[in-house]
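One structure is given below, represented as structure tokens, and several questions about it will come after.
Missing here: one protein chain of the complex. Every other protein chain is in place.
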Amino acid sequence: MKKLAKWRLFSLITLMALILSGCGKPYLSTLQPAGEVAKSQFDLMVLSTLIMVGVIIIVTIIFLIVLFRFKRKDESIPKQVEGSHKLEIIWTVIPILLLLVLAVPTVLETFKLADVSAMDKKDEEGNTEALVINVRANLYWWEFEYPNEKIVTSQELVVPTDQKVYFNLKSSDVKHSFWIPAVGGKMDTNTDNINKFWLEFDSKGAEAAGELFYGKCAELCGPSHALMDFKVRALPSDDFDQWVATMQGIEEPVQADTAKAQEGQEIFNNSCIVCHAVTPANTTPEAARQAPNLTNFGDRAYVAGILENNEDNIKKWLTDPETVKPANKMTDTYGDLTPEQIDALAAYLSGLKVQK
Amino acid sequence: MSTNAQKKGFGATLWDFLTTVDHKKIAILYMIAGGFFFLVGGLEAMFIRIQLAVPNNDFVGAGLYNEILTMHGTTMIFLAAMPLLFGFMNAVMPLQIGARDVAFPFVNALGFWLFFFGGVFLNLSWFLGGAPDAGWTSYASLSLASEGHGVDFYLLGLQISGAGTLMGGINFLVTIINMRAPGMTYMRMPLFTWTTFVASALILFAFPALTVGIFLLMFDRLFGSNFFVTAAGGNTVIWEHLFWIFGHPEVYILVLPAFGIFSEIIPVFSRKRLFGYSSMVFATVLIGFLGFMVWAHHMFTVGLGPIANAIFAVATMAIAVPTGIKIFNWLFTMWGGSIKFTTPMHYAVAFIPTFLLGGVTGVMLAAAAADYQYHDTYFVVAHFHYVIVGGVVFAVLAGTQFYWPKMFGTMLNEALGKITFWLFFIGFHLTFFIQHFLGLWGMPRRVFTFIEGQGFETANLVSTIGAFFMAVATVVLLINIIITSIKNEKVGNDPWGDGRTLEWAIPSPPPFYNFKQLPLVRGLDPLWIEKMEGKKGMTPAEPLGDIHMPNNSFTPFVISFGLFVAAFGAMYRLDYNWGLPVLILGMAITFGSMFYRSVKDDHGFHIHKEELTDDNDKGVKA
Amino acid sequence: MENNQTNTGNPSVDITYRRKRNAEEMRHQVISFALMIFFTVVAFVAVGSGMSGWFTVPFILLLAAVQVVFQLYYFMHMSHKGHEAPALFLYSGLLVGLITILTFLTIVWW
């Protein structure tokens, strides 16, 4: 009997799952969970939806009966009923029971998702066994620091699949919120403290999403809040380790190889380098890291988190960042560039690849 | 010193309204000002929807969008929904309990003018360098970083209008506690009066938290304090708490009176007393009480920790129980009744499933772990428009149609009313139902645009089309009001024919002293009781006697105007050297007129009983 | 909210009786005032003597609460009839306020 009930529930849930997941993009939708966190949140969403649909059905049935049966037909005065204790007890108790069914898993999940005890387990060097990433949100760009690996990157988060990744979240200006819909719920990056949470990136989900998830800022932070996107590259463990190793290997800025790119590098070194680093080491203090780290810029799928990465878009950004991201902090920090200079810079930047 | 409406010139009428302390006229002022701000907020909503109709739209720019968004939320909540509800409370509640006026007529006028000047001040920001752009929640780190004076307009404007709201709330409470007619016990009060009572109590306890929050942010922005400046030891989470300690009760301040309006309409058009009256009262009080225990459900993703999140999640879910009791009681009021589908009843019937949908998505949001996904997405936008528009706006539209005859003595056109209803109803669901899915597919809220290829295009377009239906519906309502006012066909005491409560026992509109003799209340639905016994009206509880009435006064207007002036001074103090003098001038106007008010005795006047006898049911010359 | 103290109709009886009652009440108020001063002194002494915070903090809060009850019930006459609504609203306000303080002490971090 119990088994049967379980099976029924299961099939119902799958049915709901099918209906719900019919829509949305695999790299973005919460309805196509690609990780343990998103999955358990999805299950909670399905459970609550089921309960709510039940409630709606009951109310709708009564509602329809009322509408059709009790339309005024004559001028008689209906009986003035005061109430009914029996009915009132029923509609007090049943909702309480339904809510209990929802409340218990809610509380359990809440505690489960908040469990970051693995971040406290450290070896002699002060490194954690688990992978930890420090996320720093800035007006319209994201920085990702790997404290154990001692590297920094930005705009495109690189993570291994099928293992728990822990995050330290904070903001350096106003409040933002860190959200990768397909992989798990959001958490705010406050100005006052560091928030911790974890996510897990499912390899199957990553495959469906083309290895690239969309991340978003989910707290109004200024004019370009809508454009404060980032991307997440979820790699198999080995690939991830290799990526880390390559990044760690870059100790000096990579020399550009074409003449045009070298020209660009020179311009870069004369002005851009004040804010943008092109080496991944996390040795400079945070306050000095005023703009996205560009070490692997050429590898990234998007420029500024929102434009497809090609030379046209790089030029578009360099010519007038204001039209791309209104009120961003890069506008007016550098003088006017001639079209040639911009060409050169674009050539240099798109050559900044670590994965040759 | 007469306050009754005779044939007067425009100037005299205007002066009458500027100085009135009559709750019925103040009600009309609230309706006019609230209605105007509803149009403004609605227009802003239309701009939002037009901007979001297609991806990468540049109808309004990024910064401007944030201003429109902020002003839409702020205007709708503080300057449209609440004042419109205050309008109904003023118009109806004193009549329902058989009172001649509210407890403090002067304060009532003062409350209105404070709200009005606060609202005007806030909206002047559009013309004076830009509106606030940090969202209606104005979270501290962003609102401190916001440049220009937009956020200052928000802070000062809300502070002024908030003071008015607080006064209004206390006034209603005292009126209900002290001024009920003989026999009108608490458990015989109509439900709209009850919800007014509980909503006012919520105002009393919720607004001080907002007042403090606004003071702190104002001090930070204008006077250099450090409450929210992290570098100096400040903490922005304090703002979030204070805002939501106010903000959550606020949504029940909005929805409880709406519940009250429907609780009046449903029995009238079902010809049946409210099912489970005492449990309705109990549920109202319980919702009010629980409303203070749940605010952190807006802060699940802030990082308060699993214990806090779990407690607030469960507490939030608990509110579904009393609300459910109400839903079922309404259904069972209609069950076995004889339902007439007038326009108000259309709204009441449509309200039930609509609000239900908004309510259950609320409970889904309350599941903290799942809210990490919903929070700050269009799912939340869909939730709260379902409860606010489906609850509050439907109630305001229903109440307008229902109480129009009582307020103005003439009926709004029913055919046009139904057109408005259907357009609004269809447009509403078209706009907001699909937004649930937008949220689930990963669309954050408060975005000025969205990039192509994320699957948001069609749904957003549908949503925008829906909004246009609502706009047309609103225009039809305006036309209806104009036509009705021109025709001005007078109606009697009880134009709907099935009125149950005291307000339907007196003329429409009521004379300025409301009840010539206070009525004797013999039970719930007093007028219905008398009707069922074959009587025409209420039995008086007192012999005909002199009636004491308050004098009109221009002082409330001046006091509020002073604060309005002072607000400019406070804001421009640092930019211009005329700022400080203007601040002082404004304060001097306010305190001077308060001083004037307190040293000048004002005993009001008496209408003598001889004047009342000769002249039945019509307004009286005093 | 009726008035509980009605006049008997005989002015002189009324006045002497009422004056006596008022004087009686005033005496109570002076006593409660003395107690309040006493509590205050105790609280200050407890802090001045440098005892451990684990003891003094709850202790002075307790004394403060007792004092406030005196203020409310004697000085502000909340013990008299006709104070049902005031009491209800004061305590509701207090409840909301205490919850606020509790959360600010627990979930607003460093």
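Order as written gives the chain letters A, B and C; numbering starts at 1 within each chain.
Definition applied: a contact is a pair of C-beta atoms (placed from the backbone, for glycine too) under 8 Å apart; a residue touches a chain by one contact, two chains touch by 3 or more.
Simple rule for what comes next: contacts and distances are computed from a predicted model.
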{"item": "Chain excluded from display, named as in UniProt, from \"ABC-type polar-amino-acid transporter\", \"Na+/H+ antiporter subunit D\", \"Cytochrome (Ubi)quinol oxidase subunit III\" or \"Cobalt/nickel transport system permease protein\"", "value": "\"Cytochrome (Ubi)quinol oxidase subunit III\""}
{"item": "Which displayed chains the hidden chain touches across the whole complex", "value": "B, C"}
{"item": "Options B:G9, B:G224 or B:G534, residue touching the unrepresented chain", "value": "B:G224"}
{"item": "On chain C, residues whose C-beta touches the chain left out of the figure", "value": "1, 3-7, 11, 15, 18-19, 22, 25-26, 29-30, 33, 36-37, 40, 43-44, 47-48, 53, 56-57, 60-61, 63-64, 67-68, 71-72, 75-76, 82-83, 85-86, 89-90, 92-94, 96-98, 100-101, 103-105, 108"}
{"item": "Interface with the unshown chain - residue positions in chain B", "value": "103-104, 166, 170-171, 173-174, 177-179, 204-209, 211-213, 215-216, 219-220, 223-227, 229, 231-235, 238, 242, 245, 595, 598-599, 601, 603"}
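In this text, only the chains that are shown with their structure count from here on.
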{"item": "Between chain A and chain C, centroid-to-centroid distance (C-alpha), Å", "value": "54"}
{"item": "Residue list for chain A, restricted to those that touch at least two other chains", "value": "192-193"}
{"item": "Residues of chain C touching at least two other chains", "value": "109"}
{"item": "Chain B contact footprint on chain C (complex, rising order)", "value": "1, 85, 89, 92-93, 95-96, 99-100, 103-104, 106-109"}
{"item": "Chain C contact footprint on chain B (complex, rising order)", "value": "173, 177-178, 201, 204-205, 209, 235, 237-238, 241, 245, 292-293, 296, 304-305, 308"}
{"item": "Chain B-facing residues of chain A, complex", "value": "20, 23-25, 28-31, 38, 40-41, 44-45, 48-49, 52, 55-56, 59-60, 62-63, 65-67, 70-74, 76-84, 87-88, 91-92, 95-96, 99, 102-103, 106-107, 109-114, 171, 173-175, 177, 179, 181-182, 184-188, 190-193, 195, 214, 216-227, 229, 306, 326-327"}
